[in-house]
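Would you mind keeping the following structure in view while I ask a few things?
Note that one protein chain of the assembly has been removed; the remaining protein chains are unaltered in position.
Lettered A, B and C in written order, each chain numbered from 1.
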């Protein structure tokens, strides 16, 4: 038996951690987009990821689309769900308090889960990896090409979003809506469409994450909740509203889980990630990259 | 309390006292007493949560964790160390109070989403510990043969006996909470919810009051846990996971956060919806459950009971104006 | 294999319609055949975490009731199945069983699907003196027999599965193994037996890893086992994590270390999801999964083949071993009803004295000391060969 040297194990844990971390980062980014424009935490974000995976399975397996069209069709379908959420639910509850907004998004996530269970049933589904299954052996460490795809997808999304929100007019307009919707309206920003766009964008990114991870993790109707929880943890750890923060915090969370599973106890890996999060909340509530003043000013 | 208010409460209390006898003869609803025992246990949790969330305005997604700590402490003390259940119950409450205080002090400095996340994180950690510490809690395969409860020697077996025991606890908690709300402490809690800055300036030690009401809700949840343990005599960590914390919050929100009766009726309503009335939908059950919650929170944000109270007040005002 | 998957999603919607009209069909049939219907109570985890157990169990139970009623019911009485979904939640299960006992007044109850829920309702069955036939595996469901007078179970105990696995390992000279178990009732009771019985077979456990039912990545656990110098790895889980374990084992190039799965992996759907990654995976399975491979004269062959034909004709999907538990418990209940009628105490006594009852998961020999009636001989060591089960030598 080729018993691989200790070094490789460390690397293997790191690789596993980065793959999982990239998934959490993508979900966290979804939270940040909506939070940036509306200060709402959309607890149904995990469900967008699940729907992305399942729609991709539907388009690829049942309708026979090749991989890329299935990916785009899934992203479009889930973006439509985001649109429905904003148009018929969030817009109705504009004056809701923070608490009832949390409840509304939780209720909507239960609705999505029930619907997915009806359409796709309760079994797990799988997508073929984007570039062939199996793994490459690189000095004793097995790398799944699909993991690289997940990293690539999250990396490009963070880059595009950072540019979009910092460079483009549309992006700045969206940010303006969060800080002061009234002032944004005064200068002619169609706040409603901005919010509308943010939900569609966040849903689309959630879907992209869902499609990218399904070949690795399989996807089933109730997989969204845990992903949503970890993604929200990463978003808070990285500083609500910070894209770069979300990416780094997601990777940190994934690595922490993987190393804890490897060296401490695999049963407690989720607990370690959450303890990390609680420490961040108690001692640095504005997150690793957030600014204290900005966090303080946000309306709660 | 003004007599005008006492009449409906008296009628409600009489109905609740006679409930097992009213239900027994009718074949199709005779098992409602069983459901009411669980509803009563959940009411203990949601009364505490109503004070914390509805009146003091602090969200908590950790109530199922305190419910679980109370249950497991009681189970371990009675099952493994042979304590008398009536001694284990307060012990569980003390443990929960201590844990709530340790978590509450740092967590309640936070607000809104951050507080929700902190309590959510704590709840999930407790669930993981219950799952992993197999030699103490029996882990995921659960803990078996926990002794039942007996009063003055006679073991409580029948559902009716449990119904009265549980709902006596609920009545006591309701009375205690009602008194707290209609006192300087209750006013301080409501002041914290409405304008924290002003409450602090008026001399209300906001931080310590938030923690006190958080500990109070944890103690009630612990008592509920102890009752649940001795009623079901079997525990599995999955009964105390995040989904149950969310259900408790939904019960308070759907019933109505601005009144204790809201928490009570919201709990009974959702317990029956969840366990009874939705069975007929089978596969569609989860979908319908989500739809009901969404409609209630969207169209009746203040909650069903508060909405009914407003209807009553409006109608009474309309009668008054007509009669003048 | 992909073709199979293609029509499954579109088939889903039509199946929901089918199921609805089946329900409609069911009720009037009961009335037509005259005589007071014999009721059978059932509680399965059709939704929630253990839906992969409850869904096939529910379909099998409903199919059997249809078959029996089509043949005129039992002694002229139509059979009515009163089925509740406990959503894999102990509180809901407790309530559902009490409803079956008090409102529906059923003489016998089959299910629940999971060990946790079964243990939650053992005290109820004992208190109300109603015979209950659980479809779950934990030995605690039927032990100690003194306080399990009214409770039986049709799933093989984990000690049988572990016994069969360790026999095979001993024969192959494997002495050091790593185990990885899911943190659910199923995984925990498997882990307990693996740890307890290891020394009897001269096996040392060099790694003991755990993970959650919804985890997305098991490379850390597998890598740790690979480092521990284990000659074989045992993965004890059911659901998606069983598939992830196989994929991880293949991706980490661990073919040199044999991969054993629990009977939880015994469903064609999982084989399909693994694709060719599962080649060479070993697991002990009840004979229901390997019906076609059994010799013609095998006592269980007939009932297994009949079950497979009926199930695949009705639902157009492969059977799962968990559905087999429902088959066994339903037929035991029907046999009891036929023999002694709907009297709870008589049914209990009948079940306790049932001998060589030929079922999907083995030949049951109940006794006052053994309310499970199975042994490790009711299992076959199976290996995955080009996408299907094959008997391991």
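What we mean here is this: a residue touches a chain if its C-beta (ideal position, glycine included) is under 8 Å from a C-beta of that chain, and two chains touch if they have at least 3 such contacts.
Everything that follows uses one rule, which is that contacts and distances are computed from a predicted model.
> Which one, "Nitric-oxide reductase large subunit", "Amino acid/amide ABC transporter ATP-binding protein 1, HAAT family", "NADH-quinone oxidoreductase subunit K" or "Cation:proton antiporter", is the UniProt name for the chain you do not see?
The correct option from "Nitric-oxide reductase large subunit", "Amino acid/amide ABC transporter ATP-binding protein 1, HAAT family", "NADH-quinone oxidoreductase subunit K" or "Cation:proton antiporter" is "Amino acid/amide ABC transporter ATP-binding protein 1, HAAT family", the UniProt name of the unshown chain.
> Of the chains you can see, which ones touch the chain that is left out?
The undisplayed chain, in the complete complex, is in contact with B.
> Which one, B:198, B:295 or B:312, makes contact with the chain that was left out?
Considering the complete complex, B:198 is the one touching the chain left out.
> Quick one: which of B:212, B:236 or B:267 touches the chain that's been left out?
In the full complex, the listed residue that touches the missing chain is B:212.
> Which positions on chain B touch the chain that was left off?
That gives, for chain B, the contact residues 176-177, 179-180, 183-188, 190-191, 194-195, 197-206, 212, 216.
The working rule: only the chains that are shown with their structure count from here on.
> Out of B-C and A-C, which chain pair has the most contact pairs?
If we tally the contacting C-beta pairs, A-C comes out ahead.
> Considering only mean CA positions as chain centres, point out the chain farthest from chain B.
Relative to chain B, the chain with the farthest C-alpha centre is C.
> On a C-alpha centroid basis, what's the spacing between chain A and chain B, in Å?
32
> So what's the Cα centroid distance for chain A and chain C, whole Å?
36
> If I count partner chains per residue in chain B, which residues reach a count of at least 2?
Touching at least two other chains: 131-132, 283, 285-286.
> Which residues of chain C are in contact with two or more other chains?
Where chain C meets two or more other chains at a single residue, that happens at 16, 47, 49, 183, 210.
> Please output the residues of chain B touching chain A within their complex, sorted ascending.
Per the stated touch rule, the residues are 53, 57, 59, 106-107, 109-114, 116-118, 120-122, 124-125, 128-129, 131-132, 242-243, 246, 249-250, 253, 257, 283-291, 293-294, 297-298, 301.
> Contact residues on chain B for chain C in the complex?
Interface residues on chain B, with respect to chain C: 27-31, 34-35, 38, 131-132, 134, 139-142, 144-145, 157, 159, 232-234, 236, 238-239, 274-275, 279, 282-283, 285-286.
> Give the list of chain C residues in touch with chain A in this complex.
2, 5-10, 12-13, 16, 47-49, 51-52, 55, 180, 183, 209-212, 214, 216-217, 219-221, 223-224, 226-227, 229, 231, 239-240, 243-244, 250-253, 256-257, 269, 273, 275, 277
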